[in-house]
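These notes are about the structure you will find just below.
Only one protein chain is missing from this complex, and each of the others stays in its spot.
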Amino acid sequence: MEEVLFFAGALGALGGAVGVIAMRNPLYSVLALIVHLFSLAVLFLLLSAAFLAAAQVVVYAGAVMVLYVFVVAYVGGDQESAWEPIPGQRLLAPLLGIALFVELAIAVLGSSLLALGTEGPEVRPGFGDPAAIGTLLLEKFLIAFEASSILLLLAAVGAVVLAGRRRAGDAPAEHSAPEARSEDPPPAPTPGAPA
Amino acid sequence: MSNSLLWTPLAFGIVGLFLPRRAAGWWATAGAAVTLGIAIALLADFDSAAGLQHTVDVEWIPGLGVDYSLGVDGLNVFLLLLTALLWLGGTAFAAFREQERPGLFFGMMLLAETATLGAFLAQDLLLFVLFFDLMLVPFYFLFGAWGTDRPDGVTASAATLKMIVYTLVGSLLMLVGAIATGIVAADGGNITFSIGELAREPLGEGSQRWIFWFFAAAFLVKMPAFLLHGWMPDAYRAAPLPVLAVFSGVLAKVGAYGFLRVVLPLFPDATVEFQEVVLVIALASILYGSVMAFTQTNVRLVAGYSSVAQLGFITAGIFALRPDGADGAVLQMVNHGLVVAPLFIIVALLAERSGSEDLREMGGMALRAPVLAALFLIVTLATLAMPGSANFVGEFFILNGVFQAKIAYAFVASIGVALAAFYALRLYQRTMHNRVPEGLVSREIGWRDAVVLVPLVACIVGLAFYPQLILERTDRAVSEAVAAVGGGSAEPPKAHLRGGDAAALACARPAPCGVPWEAPSNPLQREAVARQ
Amino acid sequence: MSATTWAWLVLLFPLLGSIVTAVGYRALPARAAGAIGTAAIALSFACGIGALLSLLGDEPEARHHASALWTYASVGGLRVDLADGLHVDLGILVDPLSVFMVLVVTGVSTLIHLYSFGYMRSDAGYHRFFSYLNFFVFSMLLLVLAGNFVLLIVGWAFVGFASYALISFWYRRETATGAGMKAFVINVVGDVGLVLAAFLIFRELGSFDFEQVFHAAPEHFTTNGWTVTAICLLLLVGAFAKSAQIPFHTWLADAMEGPTPVSALIHAATMVTAGVYLIARTHALFVLSPTAADIAAFTGLATLLVAGTIALVVTDLKRAIAYSTMSQIGYMVVGVSIGAYSAGLFHFMTHSFFKALLFMAAGSIIAAMANDQNIDRMSGFGKAMRFTSAMLLVGGLALAAFPGTSGFFSKDEILAFAEARGGMYTIFVVLGYAGALLTAVYTFRLVFRILPGTPCREAQELIDTGHVAHGEPVNPVTGEREDTDVGFPGPEHHIAEHSWPMKVAMGVLGVLALVGGLVQVPGVDHAIASFLDPVFHDSPLAEIHPTATSEWIGLGIGGAISILGIALAYFFYVAQPATPAILIQRLRPLHTLLVNKWYFDELIDVLVVRPALAVGRFADRTFERLVVDGLVSGTAETVRGAGGIVRVVQSGFVRSYALLLIAGFAGLALYFLVVSS
Amino acid sequence: MSIEWYVVLSALLFATGAMGILIRRSPVVILLCLELMLNAGNLALIAFSRMVGNQEGQVFALVVMVIAACEVVVGLGLIVAIFRRRLPLDVDELRELRG
Partner (left out) sequence: MTFVAPEIDYAGLSPVIALAVSVCVVLLSGVFRPTERWAPGLTLTALATTAGLLVWRWGDSADLVTGALRLDELAISISLVVLLMAAACVLLSLREPAAAQVGSGEYHALLLGSVLGMVLLAQAQNLVSFFVGLETLSIPLYILCAANLRRERSLESGLKYLIVGSLGSATLLYGMAFLYGGSGSTGFAGIAQGIGTESLLGDPLVLIGIALVAVGLAFKTSIAPFHQWTPDVYEGAPTPITAFMAVATKAAAFAVFVRFFDVALAPQADDWQPALAVLAAATIAIGNVGALGQRSLKRLLGYSGVAQAGYILGGLVVVSEAGVSALVFYLVGYAFMNLAAFAVVVARERETAWSDDIEAVRGLGRDRPLLAWPLTISMLGLAGLPATVGFIGKLYLIEVLVEGDYTWLAVFIVIGSMISLAYYLKVIAAIWMTPSQDEAGDAVVTVPLTGGDQPVLAGGSDEATGLRAQGEVVAVAVVFGALTLILGIVPSPLFDAVRDVGAAVGLG
């Protein structure tokens, strides 16, 4: 039973992940991510992290993803072209991805940490339920808790200032303005000024 | 006293920054004059029998074991005097002329003096390195901002940049070397960089070997020595002449001085081991410098390359590792400074008259300017180490030292003497004699320049009559420095074996190649010794 | 006063004279400068006499006094005893040899100063001239009085410089400055030789002081040991460079660019004989190395023959006399090298008399020729300038060793001594007489070219108007016009007939040239030999004394040869004036060889000058550019190149940044995995 | 199921996310890929917390979720801002800054 659930969740998570990077249309990518999140929640449950699984579903798959959908809808989910401007990127990216996975896998499998092979110790019921997490959060990780709350506030502010405000002279940015750069120094404003 | 000597110039310089344009030059000259006064006072109560004197020693950065410790002894007393003297000359010469942004110019000038004096005074390895590097900063500004761009497109700042980077290559490596010295010597104990302390028990062979080269590189570049002089031609052509006078007169000596002050006492084994290598470099500098000097047509470069050759002699003298060679070297440092500074001032005057710095566009100036010609002649003769000049004594001692230590090198080096005669005289003839080219207006030296030039030349003449003035004061310190590498000692043991064969033996041995010092009162006594 | 005090005074006056005339170049009127200069030397001569008398005052073997003003330079402890360190005093040594030299030098110099007083009158460089001249005398005296090798070297170099300054006295002449440079550089080579010799001596004996060295030498060195031979050869380098002996002789002929009095004083009477003095002074070493002594002797012999032959063909009056000088110095070198010390120095004395005289006469004639020195254009001055001609004749006779004249006795004494040593030294006798014949011929070639015959234009003008001819001021060598605004050489020329100082000087010398030989007549008196004996008695060769009879035989031969030579000259240049041309036709190659002075200049040019310049050019054009700059710019370029790469990688694509980041991690992880296993 | 499986899975997800960042050009998708990577981290944390049997890992994961949310918010805000400036929504087009 547990194996089945694991593989189901694993496949879902993986599939979702692949979907995210494979989908041409950002909107589909978002949806793929939602799949991924749900499957992860399953795995969390298997790891007896009930509260987190719930949070995952509610906060993530719920709130955050909705935000994504809105934005994608706002900016318009146009397809990105297949053309690759950076030489070698197409070749190197997968290679690196594989290398990364291999290295991490070796690290995990090669580790002499015996516990890795086990399913973990027997845990008392209530392991990872809201109460436990909450206690820990308010005792040991109080600082983290408070700080992240402030961080949320700041992020909100940031989002507002970036996306929200409309101030005077909100002209389109000077795209492709001739900037002073190493290639071409700016034209000397007055004659006789060696550029 | 060392303190006041060290900081007086800087103090004047800083005040000078806030003075009106007209006053700056005179104020700076006054500052240099005061400094010279202190230097003379220092010499006056210098006790040639005592060792280090007028010492100052306070902790500066306890954490790093760096002390602010100064001191005067036979090695540096005359170099200090030389520095003060030449700076007075250079500053006065500049003060008589219109400078742009004078406040800054003279401020930098005096900062440079303080840095140089500091390098000579420092008795703490890191302090020495600090001043050694600090010297470059003001000269960077002086060369770059007041220098002249060449028609062929090499700007003053580019040439100066070349110089700075090049010379810092050496001196920053030296920084690592210095720190390594302190730490290796301390090994775990509390670190000190006091040169005196470090000289007590030198490092192990291994570490000496590489640290030696870190220091040697710095000093050889500074001089500059053969193959490391790449920065010299551009920098010399860019530099403003009054500055160049002090630069070439004093800064090159700091390198040579470093060998005596730091390298010999701290790395004796390495010194002995690499003696021949350095000697070869020195010889190369002598020959190459001389040869270049008589092929150049730019007056500055003739002087510049001649300095390369002269510094070659000085290095050779030091690395004879014998008191006479080293004594000669110290004497020669002073002499060369006294000679090359007036030389550049004269070059400036010649350039003013001929409107060019090219020998091919000069000539026949002696007629309308006999006094200038006479002064120039004296300087020229001193440059070529005319017997009877103090330069000759210096060169004589140097060569004698080399001769007694490594006979073959002396023969090669003596070629340089003959070449010197040629290039120096060529310089004089092409400018003062022969026919007058078009557009050259020869005129007599003005009183302003005379005020600067005559005293310097007077010093040359004076020393010519009594070089002992310097030798008897430097002798003790120099002998001690050389004694560190086993080359003779200040208080030599009586009845000591010497003579050609003995010398040969001594040299065959890797270790102390200073030929055992003194002569037997007569050959019989020597035989007696030999039999023992 | 003690001899040393006198000696210091001897040194003092010329120095003062030099300084005064130099400093007062504006204040002093021209004549005053001349007067001061001359007076200074005269005073120094007087002091020389004083030194002589006080020296004669004490016992022959006690006739050497050292004195030091102050420690000149010393290291390795300040104790004065020899036992430690390198110690040099500002010290002099007064002994018969030095006094003898002093007297000759100051004496002749006084006269030549007097001569110049008239001769240079109209020259704008009058002060400078006398200042230099005084300085030269000072240096020469320093040279001969020096008490140690260092001071000797100083004097040695000083005279070299004085000679340079005076050769290029008319410094707008490129030829003059060139000649000056040549003379100076060759002399510096000599100095270097001397310096190295000094080092070697110090290495061996631990001292530079004459007396200590010569005292220690005999016990220290084994005869003909390599060290002592090396020392002697190095000394010879110095001696030959100064005394214009092969192969260092080429500078002397060019040195004639200088004013004639200079040629007379420096390049005939005094400086060029310094080599002879040096060998005599260091004879203690030479006796220890007969090899070196013989090398010296043979070089002298070679020089006297080569120079003599060249003198046969040279057409420039002063240069001809210059070559004869070399040849005569050859005699002296032979003398002092084979051990005839007194004879050699005796010849040096007489030679300085008659050679100075010859130059003076030549100067007077050249002045009359309006600075033209070509003897082919001269003739008939016998009528035009009686006094000068007389003096020329006297000098010629003395040079040709005409019986009774000073040269007659001195030259033959050397050859007699060689004969007495016998063995291989008879070569010197034979070739010495051959040289004597040459001498007679070339000397009278000059005499017969100049004096008899129909007066040339200038001579005629002198006869008619009594005025010296005036020509374009041109460089006598190149013939290029001189820039006249300079004021030297002086606008008008002065001849002995018109200027009493010149006349006096020449007169005195004329007398000396005639009777000077009588101080030392075989079998009659040995004034010089006996006076110098204390210096040389320690030499094993001092025992050798040619018998009076053998000397008289020698004199007989010598006289005959000289007359024969004069007769030959008469035949060639007066009786059959055509013969020289014919001979030249017949012996074309020989003539070319001689005219080109045996190609010595070319040889040196190829062996030394060109290579040096080539090296210079290579260093400047190639090495400096490629290696030295390459070292710098190469590194700079590399670094800049690396910078280029970094900036290309910084492509602005955020994804490539991410790529690099992950690649970096992959690398790092790889490293860690490697160390973990 | 032993913990290894979970961790290896998370490694796979991590690599996938990284690869996505390298190959996708739309900033939105790149943000999604960042989410993937953070989630991989979370999975690992939770797996390990199960392994060692304390819940610190879970709390950490919770905090990470919050932070991820913050990044998303800011990221999206930035994207909107860029869109507002009528600039192309393609990270490759934004390379004024380089060299």
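We call the chains A, B, C and D, going by the order they appear; numbering starts again at 1 in every chain.
Heads up, the rule we're going with is that a contact is a pair of C-beta atoms (placed from the backbone, for glycine too) under 8 Å apart; a residue touches a chain by one contact, two chains touch by 3 or more.
Nothing here was measured: the structure is a model prediction, and the numbers come from that model.
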item: Contacts of the hidden chain among displayed chains; value: A, B, C, D
item: Which residue of B:Ile14, B:Val176, B:Val277 or B:Ala408 touches the chain not shown here; value: B:Val176
item: Contact partner of the left-out chain, one of B:Leu64, B:Ala408 or B:Val441; value: B:Leu64
item: Residue touching the undisplayed chain, where the options are B:Leu5, B:Ala156 or B:Ile346; value: B:Ala156
item: Selected residue (touches chain absent from view) among A:Val42, A:Met65 or A:Leu104; value: A:Leu104
item: For chain D, the residues touching the chain missing from this view; value: 7, 10, 14, 17-18, 21, 27, 30-31, 34, 37-38, 40-41, 44-45, 47-49, 51-52, 54, 56-57, 59-60, 63-64, 67, 70-71, 74-75, 77-79, 81-82, 85, 87, 91, 94-99
item: Where the unshown chain meets chain B, residue by residue; value: 60-64, 66, 101, 104, 126, 130-131, 133-134, 136-137, 140-141, 144-145, 156-157, 161, 164-165, 168-169, 172-173, 175-176, 179-180, 182-183, 191
item: Hidden partner chain, residues of chain C it touches; value: 639-640, 642-644, 646-647, 649-650, 652, 654, 657-658, 660-665, 668-669, 671-673, 675-677
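Following the convention adopted for this analysis, only the chains that are shown with their structure count from here on.
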item: For chain A paired with chain B, centre-to-centre distance based on mean C-alpha positions, whole Å; value: 67
item: Inter-centroid spacing, chain C versus chain A (mean Cα positions, whole Å); value: 98
item: Chain A residues counted as touching two or more neighbouring chains; value: 85-86, 89, 92-93, 96, 100, 104, 182
item: Of all residues in chain B, the ones touching two or more other chains; value: none
item: Footprint of chain C on chain B - complex, ascending; value: 162, 166, 227, 229-231, 233, 288, 291-292, 294-296, 323-324, 327-328, 364, 366-367, 370, 374, 381, 384, 386-388, 392-393, 396-397, 399-400, 403-404, 407, 410-411, 414, 417-419, 421-422, 425-426, 429, 432-436, 466-468, 471-472, 475, 478-479, 488, 490-492, 494, 498-500, 503, 517-524
item: List of chain D residues in touch with chain C within their complex; value: 18, 21-23, 25, 91-92, 94-99
item: List of chain D residues in touch with chain A within their complex; value: 1-9, 11-20, 22-26, 28-29, 31-33, 35-36, 39, 42-43, 46-47, 49-53, 55-56, 58-59, 61-63, 65-74, 76-81, 83-87, 89-90, 92, 96, 99
